[in-house]
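Just passing along the structure, written as structure tokens.
Excluded from the complex is one protein chain; the other protein chains are retained at their positions.
Let's look at chain A:
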Amino acid sequence: MTQPRQEVLQKLTPVLTKRWLSPDAWQIGVYEQLDGYRAIRKALDVHPDDLIQLIKDSGLRGRGGAGFPTGLKWGFIPQGDGKPHYLVINADEGEPGTCKDLPLMTYDPHSLVEGAIIASYAIRANRAFIYIRGEAVHAARRLRNAVQEAYAKGYLGKNILGSGFDLDLVVHSGAGAYICGEETALLDSLEGFRGQPRLRPPFPAIAGLYASPTVVNNVGTIASVPYIVLGGADWWKSMGTEKSSGPMIYSLSGRVVNPGQYECGLGITLRELIELAGGMQPGHNLKFWTPGGSSTPLLTAEHIDTPMDFEGVAAAGSILGTTAMQIFSDQDCPVYNTWRWLEFYHHESCGKCTPCREGNYWMVRTYRRILAGHGTVKDLDTLQDTADNIFGRSFCGLGDGAATPVVSTLKWFRDDYLGYIEGRTAPRLSEKSLVGAH
């Protein structure tokens, strides 16, 4: 392992992650000692509209993948409409490779609770929900504990800190469906229905949870809010780039020496991140990587100096997504990996629309056949065409995400496919895997 150089180390900007290594920061007492629940005192003193303006000024963009300006989203909530407003926090982190929200909720759950209070106050919501992935039992337990502690201390409930503002915060565990990370499917699931994406419009800002104006924000987005309130918009903008402000938690996994979360200003490069992670594992050379989870187009070694912000990654032909960077080396097979991802997407497809439901069924089988050594060159054209028929034709982004690694690997690594087809590469799957259930 190589130590990162000093100038690269300086690029670390621990803001959201700053308490993660403090022992017991998940407990309210420790959290309070570490600047906790200071921001809400400040926030509850100002007019909610000023808070929305502050977030607009900070340039905070959603951390859930799409990067939508958060202040703008809050501003869409119609005020004085006589309807209840809701804040829903999307903690259904499920994108393959993404691992930023669960550690945050495990090690610093109160920052999310505090952010939720401020955001709810800003959008005039008296009820907020955290929809957390069902499998993340540990994080959910910490979060529930934090909510209980916050109630006990008067940060939640009636008349918070004497401000007259009431807020109830509910932690709701999902039942383990990737689709429920899609905001409208999440809302359906939260309402007790089958988690399937809704037709838009109406958008959640107008008719979201229980057909009322609703803000759906990612965990990272909401957890950023207390820091912006305390530090101010200018401080926030001092990190990151002009259009992608603030720090970002980059989740590195795969062939690096120290996989984990690295919080840096937006715009850092993969080369620097790999250095922060102690370099590539010995004997491994970078071959391909995901900039923001498996649903984002793959990048290759040639993109190692791409600035990792919304604009930079887009310019390279991909999407920043959730900054879940899975690093693969020359010892990894892109065909095999794509198959593994496809099995995931196939398993997680909600079944609502034809392209995603049937297309993944088909592609998974084609991959199994190729990996068992029975592929044909024609299969590659069919795969490409099927992926094209899914991408942009599905009801929601899940189908797009499934088609993406297929298109990427066919684009960059066609020869790896031909290896299986022409018999140069040993089959990775046995004949047995071709038989059987869907």
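Everything that follows uses one rule, which is that contacts are C-beta pairs under 8 Å (C-beta built on N, C-alpha and C of every residue); 3 or more make two chains touch, one makes a residue touch a chain; residues count from 1.
Just so we're on the same page, contacts and distances are computed from a predicted model.
Among the names given as "NADH-quinone oxidoreductase", "Exodeoxyribonuclease 7 large subunit", "3-isopropylmalate dehydratase" or "Dihydroorotate dehydrogenase B (NAD(+)), electron transfer subunit", UniProt records the absent chain under the name "NADH-quinone oxidoreductase".
Although one chain is not drawn, the whole complex shows that of A:Lys18, A:Lys83, A:Arg271 or A:Arg357 it is A:Arg357 that touches it. Which of A:Arg365, A:Arg414 or A:Arg428 touches the hidden chain is settled by the complete complex: it is A:Arg365.
Listed residues A:Ser189, A:Ser394 or A:Thr425: the one in touch with the omitted chain is A:Ser394.
Interface with the hidden chain, as seen from chain A, comprises residues 177, 179, 194, 196, 199, 346-355, 357-362, 365-366, 369, 382, 385-386, 388-389, 392-395, 438.
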